[in-house]
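All protein chains but one are shown at their positions in the complex.
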Amino acid sequence: MSSANENVMPEKHYLNDNYGIRSWLLTKDHKRIAVLYLLTITFFFFLGGLFASLIRLELLTPQGDLFQSDTYNKLFTEHGVNMIFFFLIPSVPAVLGNFLVPLMVGAKDLAFPKINLASWYIFIVGAGFALAALVSGGVDTGWTFYTPLSSGFVRTPVIAMGVGILIAGFASIFTGLNFIVTVHRMRAPGLTWGRLPLFVWANYAASLIMVLGTPVIAITLILLVLERGFHIGIFDPKLGGDPVLFQHMFWFYSHPAVYIMILPGMGVISEIITCFSRKRVFGYGFIAFSSIAIAVFGFVVWAHHMFVAGISVYSALVFSLLSYAVAIPSAVKVFNWTATMYKGSVELATPMLYALGFIGLFTIGGLTGLFLAALGLDVHIHDTYFVIAHFHYVMVGGMVMAYLGGLHFWWPKMTGRIYPEGPAKLAALITFIGFNLTFFPQFILGYLGMPRRYHAYPPEFQVLNVLSSAGASVLAVGFILPLIYFLWSLRYGEVAGANPWDAKGLEWQTTSPPPTHNFEKTPVVTEEPYHYGTEQEVPVVH
Amino acid sequence: MSTSQTTTTDHHPALVHQFDSMEQQKEASTLGMWVFLLTEIMMFGGLFASYLIYRIKYYDAFVAGSTSIDIKWGFANTLVLIGSSWTMAMAVWSAQNGRRKGQVYFIIATMILGAAFLGVKAKEYYEKYDECHIPGHVIGKGFNAWGGCSATDKSLGNIAEDIRIPPHGDPNIPEASAELTAKQTEIFFSFYFAMTGLHATHMLIGLGVLTWLLMRAKRGDFGPEYYSPVENVGLYWHFVDIVWIFLFPLLYLISRHAHAH
Amino acid sequence: MQSNLPLFPQQASTVAAQVDWLYLFLVAITAFFSLLVAALILFFIVKYRKTPGREAEQIHGSTLLEIVWTVIPLGLSMAIFVWAAIIYFHLQRPPANALEVYGVAKQWMWKFEQSGGQREINALHVPVGRPVKITLISQDVIHSFFVPAFRVKQDVLPNRYTIVWFQATEPGAYHLFCTQYCGTKHSAMIGEVVAMKPEDFEAWLTSGKAEGSLAAQGEKEFQQLGCVTCHRADSGARGPNLMGLYGRPVRLTDGRTVVADDNYIRESILVPNAKVVSGFQPIMPTFQGMISEEELIQLTDYIKHMGEQQGEPLNNRSTPTQIRDSEVTHIQERMKQESKEPQKPGKKK
Partner (left out) sequence: MSEHAHPSRLLYVVIFLALVIGTVLTWWIAFKNLGIWNPVVALTIACIKATLVILYFMHVRYSNKLTIVTVCAGFFWLLILITLSLSDYLTRVLNVG
């Protein structure tokens, strides 16, 4: 990182190209839309985090004495829904992906800028419904909306929430559609598939899932809403329906969706590791291909969430077997990242800290997924805190870490300024420690048999729960810190210059922040990605 | 559209700034349309998969429900929609070949056929409404396939009776059991309305888009150089046609031979 | 019994140890790979830290390595899969000699009924040393039956029976949790499974005030509801003889063959027309809305035991079924064999 102040902000860039609310709300610039998304999902992250804090507060004592049962049930439902549908799914794709995919492929914008803007508006409308549901009391079905509980029993605004998620789903579809077309049709001259940055590969793979999976959750939610609103009988056993079918349909999307939630993060990691090891990525082709493999295999494992739900033994066997198939490409990625550091020149800048944290925590989270995919073992740990721990390891330890790492890495590109390195390193460390303290005890709790979604629990589980709650308060600090210093840096941060990390990749070849049309001239690509080691090359800046 | 001065000078007025050439733009929009249709396949796919599962589970009720629908309207509508697909294909052809008038006429013809389809659909829905075959008890008079409905003509749509009337039905079946099957047809009708409803919604949207297309075609926006919008609307329209091609046998033709009306 | 900071759940059933061994194996794999990755990362950070004058060495990759780290995880995961599948199979096949118990779940309580007719709420008494098979059904939403000390769990569905079985090994009282989120008091839908020495269990059974065995109650209903008018052993009966029906394959009019299990009997009573026995008219009326889940269970239990009671041979169905009676014993024999086989599965410690 260069320290001297020879860097100056470019005179004209996407942030000051135009002023006023209108210029933001009617923008078709992918970078501005990314910023809009950033603001929106940050709000939802802290909202979800607030619910998480209340959950952990309640679970300090076994009796369930802080909230009513119904309130607690609303807390974890709103926590799950906000975090998944309104934070994690759009996190990397809609913010970093939106900002970077056109830059990385050397395009002036995404293929369909209007659709991109529409995507954000659709998201806002969906979020509006979800917030309306929250304000009018909150929903208490669990984020999985299992029928017949959700369709006929609970008395909370399930319809508004269902409609909100269904609408937000289309935002995701539009983003995915845009990425797919952009990657296929708008790559700069010379940018062959074999030269695409791994971040683009990963977002492309995630886009495939968005496009193929999201419509199914949409129709499932429509049926749920119709069933609740008009009492038609698709899933309701009273009317002859089969509630397990809802689970099939729900997981057909929601399992692949967990790969929407991790693949783009994996892309971020590939970029960061190479940059701070100053090395070409180890096994480029394998990492790229494994993203696609994960996306495809991810579609054929969904019923591993239903091993004790009353599905047939034969299909349980098939789905368990396939679940192991999807673990292999993830293993390939982990090993390739590690190998990339070998004989590198490793610098522990903040993004790198997050990336290394990601590798460790994702490995644990992923490997505990193998416990859950193991038929006989899942019978015991299904719907216990073991599952909770598993998915927080992959989602918070994995994707949120990757997202934060990516934000730090590209913050200079997005804003033109650098965050303060000291507090940032501290925050990364606090997050890592707090995270493990929060969620590691939950593995033990789960194996002991503590069921999830329990408002009160037997007293012998208390010690571990207290540890977990203590960890959550540390974790909160780790997440609030970046909010503060990112805001601070907007004003006081050092001016970054076009390429503060001396990184490769087209996005670093334009100014920070980039001009509205990204590049003065359409760039021509002649090198493989991550051609570190050819340091002499001077980046093309204004 | 934001500023686009930096791009090449002699470009087509329809070329937007993020693309370098008309060709790139056309390919992008075609691919975009196909990817969109991909999502549509999966959306209807969710319904088709559930439909199949229930059809196996409640075969009797599906037969009873299906045979209570008047086949001739479904058959007529299939022809209408196929016709509209042809006119749509011809509209695209006219645009490709620079025939402005042809374009306009064929788009109008497509719209007329589409509207006819929806008209027939509305008539069918009304019939079902009258027979108390609307599932759920929010819209209409409540689902009542087993008689006692305050419909104008009680002999209509009493599925429980049909099940027991020879030669298609079996008089041995106790009344209570027949009524049970009749009640189960509610699931069939749930699918019938969900599937045809989603399809009809697509048709409505299609008509809206066709109106927009008609205006542009009249204005002379399209020609051999630039006809992506016509082509994409065409793709959409054909897709909707294909959905119907499957809906017709799946919803109208379950075991018709035994229950010829 | 409960320490303040337990790290491992009690083992109180025959499968518990098997599940735990698999768990420990996976813990070992997880520890190995996590530590391996962590150690490598730490080593690389230190060894290859950025130092002036040293450049990174560019390496493209190695197909050999890629193959190695694809094949090793693949092999390991296949081993896990097979091991876990064996346990799962074991859990899905209740032994034929199991003690039969019925459980009904509803928001937010558990009701259990022994075949002797003893009823309990939020508690279940079972003997140790004998397999216990619980047939479960829900009256409203989905619940889940979970006894951590036994390592068994099964969702409880409305409208369909599911089965869970275990064999307790240690006398004691164990948590019973509902693990499928079921609404407001989900976390209060808990109870106790009390495993007792067989003698104690017998004593407990007789101490309770049972209203007669399930089968006896079922027989009463069979008379009262008029089932007996059609289902009689004589040849003039309008319905098939139900004697020895349970567990037997039945041929249907549409040519399919189904096994007469609990769900089949349940469906036959509630939706008789769904599966009509070959050779019969669909004249049986539905009893939907006329009998409760508990009564259904009693009727089912009665029908299950019909053959045994009179000591009748199984092949006396007076009515045509198109499965030759000589085949029946054969099929039943095979089914029994199969459900006994996995009694002692895989790696028993």
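For this structure, a couple of remarks:
Note that the chains take the letters A, B and C in the order they are written out, and that residue 1 is the start of every chain.
By our rule, a contact is a pair of C-beta atoms (placed from the backbone, for glycine too) under 8 Å apart; a residue touches a chain by one contact, two chains touch by 3 or more.
Note that the structure is predicted; figures quoted are calculated from it, not measured.
Residue-wise, the contact with the chain that is not shown comes from B:I242, picked out of B:A14, B:L118, B:A176 or B:I242.
Among A:L60, A:A188 or A:V300, only A:V300 touches the chain left out of the display.
For the chain left out of this panel, the touching residue among C:L74, C:L99 or C:I163 is C:I163. By the touch definition given at the top, chain B reaches the unshown chain through residues 23, 27, 30-31, 34-35, 37-38, 41-42, 45-46, 48-49, 52-53, 56-57, 71, 75, 78-79, 82-83, 85-86, 88-90, 93, 96, 231, 234-235, 238-239, 241-242, 245-246, 248-250, 253-258, 260.
The chain not displayed touches chain A at residues 184, 212, 216, 244-245, 248-249, 252, 299-300, 302-303, 310-315, 318-319.
Note that only the chains that are shown with their structure count from here on.
Multi-chain contact residues of chain B, defined as those touching 2 or more other chains: 58. Within chain A, no positions touching two or more other chains are listed. Across the complex, chain A is touched by residues 1-3, 6, 17-20, 24, 27-28, 31-32, 35-36, 38-40, 42-47, 49-50, 53-54, 57-58, 135-139, 183-184, 186-187, 189-191, 193-194, 198 of chain B. If you check the complex, the residues on chain C that touch chain B are 271-274, 281-286, 288.
Taken together, the chain B residues at the contact with chain C in this complex read 58, 60, 170, 172-174, 176-177, 180-181.
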